[in-house]
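Here the structure comes first, spelled out in structure tokens, and everything after it is commentary.
Note that this complex is displayed minus one protein chain, with the remaining chains in position.
The block that comes next holds chain A.
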Amino acid sequence: MAGAGGGNDIQWCFSQVKGAVDDDVAEADIISTVEFNHSGELLATGDKGGRVVIFQQEQENKTQTHSRGEYNVYSTFQSHEPEFDYLKSLEIEEKINKIRWLPQKNAAQFLLSTNDKTIKLWKISERDKRPEGYNLKEEDGRYRDPTTVTTLRVPVFRPMDLMVEASPRRIFANAHTYHINSISINSDYETYLSADDLRINLWHLEITDRSFNIVDIKPANMEELTEVITAAEFHPNSCNTFVYSSSKGTIRLCDMRASALCDRHSKLFEEPEDPSNRSFFSEIISSISDVKFSHSGRYMMTRDYLSVKIWDLNMENRPVETYQVHEYLRSKLCSLYENDCIFDKFECCWNGSDSVVMTGSYNNFFRMFDRNTKRDITLEASRENNKPRTVLKPRKVCASGKRKKDEISVDSLDFNKKILHTAWHPKENIIAVATTNNLYIFQDKVN
């Protein structure tokens, strides 16, 4: 982390910012998901308008030794359109809730994108050459009169300007009554799960007309509904294992080999409530907004309203590490309930080596926690720091008492500027941080 410390501390620098500059945010431009692909070469964002924008990292320039390649727009396409459910007389939002990349198997790239109801598999392929010299067609496509053909030639491929095409290859629809919050690709790379508020379905990537329900927590009587599913993810290595989190702060680990319907968990992860912190809002702030396995598969991380917790899969009764994201908000929960901020769903992510975790906060702040040094840092995504290779200055929030210079008091925080979505490059120290409608890319300082 930047700050007093040894040579291992990372100094984060501004690299790029994408998106509109003006303060008046168009609703459709609100970023709703951010995801690097498995190599980190591609970075995808989804927005409220149903669009997906993919950025590609430039090949490293041998002469440019002081920074890694920049990310430039590679492909933009409309993934989902607004739909109308005639039976319920409701509009289905086109907002992209999640994007997940498939590992690359050939020249083309594949990703899954989902809105509230429908998941789509997209193929993104490049075309940089085209065939020329047909015998029966002119160059403009018109057909030649066959009687005018006197010689035959073999068409050849000639280079053309690079075109990136996105085409929907599969549409997985009509399997979710409630709003999809998660999709997760299995380590077998053949199946994936999709989770809504009450159910989780298992799909085969090749089959769109049926899915297998593996979790159903809908009570027979809706009067008894007290808990919903908030997130779900497959284990990175174990293709029969997945977890799902709930609005009551529990995480259930399920083994698909145990039974067809995984309503009975193999493990239940839950930390007992701290009686000294009990309030009317205890349940709301314990609601888990994101769950992510470590790359190793040994740990999982959960994000609730005020903290990030690391769990060892072998220990169910409490997390092994807890990091406070913005504890100064605990005394403000009532106001945050009034303005609905208490329901905000923050995501979290691991770095490539599982040594650092990151999550967002308010005022366009985001936080990183180093699991080894136990040091943490708060940084800000702001256009004020937008000179490339400018090292970001750590930020500090003053909870109470005398505010020091450069500190910000809790009451000055802008709760409309929230960082809900962040992503970390799988191999390098490059992070993507989404503010409401801008995407910031930061890199560590390369000397």
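Following the convention adopted for this analysis, a residue touches a chain if its C-beta (ideal position, glycine included) is under 8 Å from a C-beta of that chain, and two chains touch if they have at least 3 such contacts; residues count from 1.
Everything that follows uses one rule, which is that contacts and distances are computed from a predicted model.
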| request: Name the absent chain as its UniProt record does, using one of the following: "Myotubularin-related protein 11", "Mitochondrial inner membrane protease subunit 2", "Large ribosomal subunit protein mL37" or "SERTA domain-containing protein 1". | output: "SERTA domain-containing protein 1"
| request: Have a look at A:E60, A:E91 or A:E407 and name the one touching the chain we're not showing. | output: A:E91
| Given A:D9, A:E227, A:D312 or A:E428, the one touching the chain that is not displayed | A:E227
| query | Out of A:K18, A:R199 or A:R395, which is the one that touches the chain we can't see? | reply | A:R199
| query | What is the set of chain A residues that contact the non-displayed chain in the whole complex? | reply | 25, 27, 30, 83, 85-91, 171, 173-175, 177-179, 197-199, 201, 207-213, 218, 221-223, 225-228, 230, 247, 260-261, 279-281, 283-284, 287, 330-340, 343, 399-401, 410-411, 413, 415-416
